[in-house]
Each structure stands twice: as C-alpha cells, then as structure tokens.
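Got a structure here, written out as structure tokens. Questions coming.
Missing here: one protein chain of the complex. Every other protein chain is in place.
Chain lettering (A and B) follows the sequence in which the chains are written, and residue indices restart at 1 in each chain.
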Amino acid sequence: MTATRDRNVTGTPFTRGLGVVTLAGIALLVVLGLFVSPADVTQGESVRIMYAHVPGAWLAYLAFVVTGISSAAYLWKRTRSLTWDRIAGASAEVGVLFMGISLVTGSLWGRITWGTFWTWDARLTTTAFLFVTYVGYLAVRGLGGSHHQRARRSAVLALLAVLEIPLVHFSVRLWNTLHQEASVAGRGTDVTMDGLMLFSLFLGVFVFTLMYVWLVLHRQRALALQDMLDDTGLDAALAARRAEAVA
Amino acid sequence: MSGKRRAFASVRATARLIAVKDLRIERRGRVLTNQVLPFALIVMVMFAFALDSDAVLERVAPGLVWLATLFSTLFVIARSFAVESSDGALDQLRTSGAPSAGIFLGKALALMVQLLVLVVVLVVAAVVLYRADISWQGGVLLVTTALAATCGLAAVGTLYGGLSAGAKGRETLLPLLVLPVVAPVLIGATRATESAFGTNGIAVGEGWPWLGLLVVFAVLFSVTGAIAFGSLLDE
Partner (left out) sequence: MDDLGFILGSYVVTFGSILLYVVSVVRRSRRAGRDIPHEQRPWT
C-alpha cells in the first residue's frame, strides 16, 4: 500500500468552496456582531454575545435532530448503511461542541444581564442534560466491537435520548412552576431587534449552518477512513493468520 | 393458541423464569442485604454529617432518601448484570431463543423488587434519622410512589445495564448514562415524598400529579425497554 503524503485528505472541491464561503461569512459575522451592529436599548453591548450564542444553540439542536434521524435511518433495514451511523456520530460530536459553546456563552451573557452564571429554568437545565446525554452517547460510540455493533448500540441510544429529553424538560418545567419562578424569558426575547441586529442574527444562523455542514462532512469522512483502516487492519491480521496456518 | 398469544405466553414465561432466578441468586448471595443496604444507610448518615442541621435534614429528607436510592441503584444494576457475565450466562440466554423482551421484563422485575426493599429501608431510616413523619394518606401516596418510581428505575437500569455489562471499561459508563435519564424520577419521587411526609407543610393532595409523572415514566421506559433491549445486548 502506497503511503500518500497527502495534505488534504477529506476535502473535495465542494468542501473547499464551502470552506471559503464559510470563512468569509465568519469574518462578516464577527465584524457585524462586534462592531457594526448597534447596542441594545436595554442590554447594551452585552447583546453582542447573542450573535454567537443563539446560532450555536440552534445548530446544536439541529445536530441532535440529525443524529436522531440518521440513527433511525441506520436501524431501518431498507436504508441500513454505516454511512448513516457515521453521520450520526459526526453530527453528535459537532452538536456537543456547539452545545458546549452555547452553554459557556450563555453563561457569560447571563452573568452580565442577570448577574448569575446559571439559573435552573427548564430550557437551560434541559440543555445541560442534552449535553451530558450526548457526551454519554459519544462515550458509548468508543466502546469498540464491530462497526455494526457500534452503529446499532449508538442508534438505539440516540433514539432513547429523543425519548428522554422531552421527559426531562417536562419534569423540570413542572418543578419550576412549584417555585413560581418568573419564566426566565429567553434573553433573546428581551432584545428589541432593529433591522441590522435581525440581519446579523440570521447571518449568524446561516454561517453556523455552513460551519456545521462543513464540519460534519469532514468528520464523517474522517470516520469512514478510520473504519476502512480498522477493516484493512482486520484483513491483514486474518491474512497473516491464514498464512501461519498454511506454513 | 394463536401465534401472538403463544409469543406473549413465551415472554411471560421467560420473564417469570428470569425474575425468579435473579431473586434466588440474590437470596443466596445476599449482596443487596449485606452490601448495598449498609452502603445506603451509610450514605444517609453521611448526609447528616455534611448538612449538619436537624432542621435542614428534616426539610430535605425526601430528597436524601431518593438520592441515596439512586446511588445504590447503580450498584444493584451492576450486580444484576454481573451475575450474567460470569459463565457467559447472558449469551446462553440469548442464543437459547428466549425472547429478549422476556429477559428484559424478568430482570427489570427482579431489580424492582430489590429496589423496593431498598426504598422501604431508607424511608424507615429517614423517619428515624431525620425525624420525618407520615400520616395514613401520606402512607398510601408513599407506597404508590415507591412502586412507580422503582418500576421506572428498574426499567431504565435494566436497559442501560445491558448496554454497559460485560467488557472492561464499560461498567463505569453506567452512572453517566443512567443518572441523566432518571432525573424525572428523582424530581417526581422527591416531590411526591415531600407531600407524603408533609415537609414544609405541603399537603398530601399535591403529591398525586407527581405520581402521574412517575407512572408515565415507568410505562414509557418499560415498553421501550422491552422493545429495545435485544438490540443493546452484544452479538
């Protein structure tokens, strides 16, 4: 097998183009978010965090939805394919990344606007649970075994998570009404959005979506390479074993 | 018998067999009584050391009971599957053609019985150590809460226990997987128990909605577990 000193392993013309557009979008977003867009009437400059926090949160949810759908696609016999499993895994990784970012930025934003890094409202708590659940999912993916064992285990786990998260959200909501906690309105709704702010927010969502697609494509291909490597490793080991038997 | 009824009967028979086997193993090995219960009681004592105030203890007694239950449950789940992996019993079970739903329900049932014993002991401990106290209606609520909560815990525990059983490096995953999922049980059981104990002047009546939550949780995960258990066991 020839070793290829290849700088670009999982790229294709499409991803390269996508990457360039994404970088431009990020630059534009940062400029708009940090400098050009106006400060908020009530929240002041701290609203700028919104352009990084909100898109991150939305994309994290999207990522987990994709993981759920890919998991179901893997489990359904007619569409069973390890590609679905790898997409589920890649999407979950990116989802955990974005959700972590969202929790941190949200915490910082909350510190400025509400004075606390954390509150126990239903949305925030459920988000934290979603984060921990998918960290567990990623841990299970690393358990080993054949590719299909991994795929089956993870797919069932992902669908169980889809069942669990609404239950958690509902319970925490019920729990909060006990304490008559003033519904901590999403910080976003406190913001009176003018045109440029709205545009920046949508730009943020768009740019983060591009980032998500780019990341999942590359990560999914990297996983495919890893799986191929495992397979050839297995083949080589089997071949060696057979050679031994013959000798 | 029609095919469906035969299938049902097989699931039920398997479940009973497995449940009896597990409970018999426990009766002989006495791991729950000799190891887990003492652990749970020590945890209750540790809470008293940590919280250092009779008033606080009495107020949070329900929460402490269910926290101690949750932590102990992790051990009971691990034990439930440890008895299978020796001699490859679990593999033999599966290849024997026994329906995985039956295996699931059997193990969950045995787990539930053990957890019930645990909860009873811990409630008594709370009454003794934290000076909680129960009225008659509170008692009814408490019993039904314990049944629903332990059923939910047993279903989730058997499901994820099957996943983390076996190979090294997996058992440590169990707490990480289980605890987030059973958060609704912790919330619901604690609130219902607060009503049963009358803590903070909460009326018994306020506990019943929480019982509803527990029942929904138990049903959802029992059904899901019966369906999904087979795929989580390794091939």
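Here is the rule we use: a residue touches a chain if its C-beta (ideal position, glycine included) is under 8 Å from a C-beta of that chain, and two chains touch if they have at least 3 such contacts.
Since the model is a prediction, treat every value here as computed from it, not as a measurement.
Chemist: Could you tell me which displayed chains border the chain that was left out of the figure?
Modeler: A
Chemist: Which listed residue, A:A60, A:I101 or A:V172, touches the chain dropped from view?
Modeler: Within the whole complex, the residue contacting the unshown chain is A:I101.
Chemist: Using the touch definition up top, pick the residue from A:R80, A:R111 or A:R173 that touches the left-out chain.
Modeler: The missing chain is touched by A:R111.
Chemist: Mind pulling the chain A residues that touch the left-out chain?
Modeler: 1-7, 9-10, 12, 26, 30, 33-34, 44-46, 48-49, 52-53, 56, 93-94, 97, 100-101, 104-105, 108-109, 111-112, 211, 215, 218-219, 221-222, 224-226, 228-229, 232
Throughout what follows, only the chains that are shown with their structure count from here on.
Chemist: Whole-Å distance, chain A centre to chain B centre, using C-alpha means?
Modeler: 32
Chemist: Quick check on the complex: what are the chain B residues that touch chain A?
Modeler: 159, 163, 167, 169-170, 173, 176-177, 180-181, 183-184, 187-188, 191, 209-210, 213, 217, 220-221, 224, 228, 231-232, 234-235
Chemist: Show me the residue ranges of chain A that touch chain B in the complex, using the header's touch definition.
Modeler: 75, 129, 132-133, 135-136, 139-140, 143-146, 149, 152-153, 156-157, 159-160, 163-164, 167-168, 170-172, 174-175, 178
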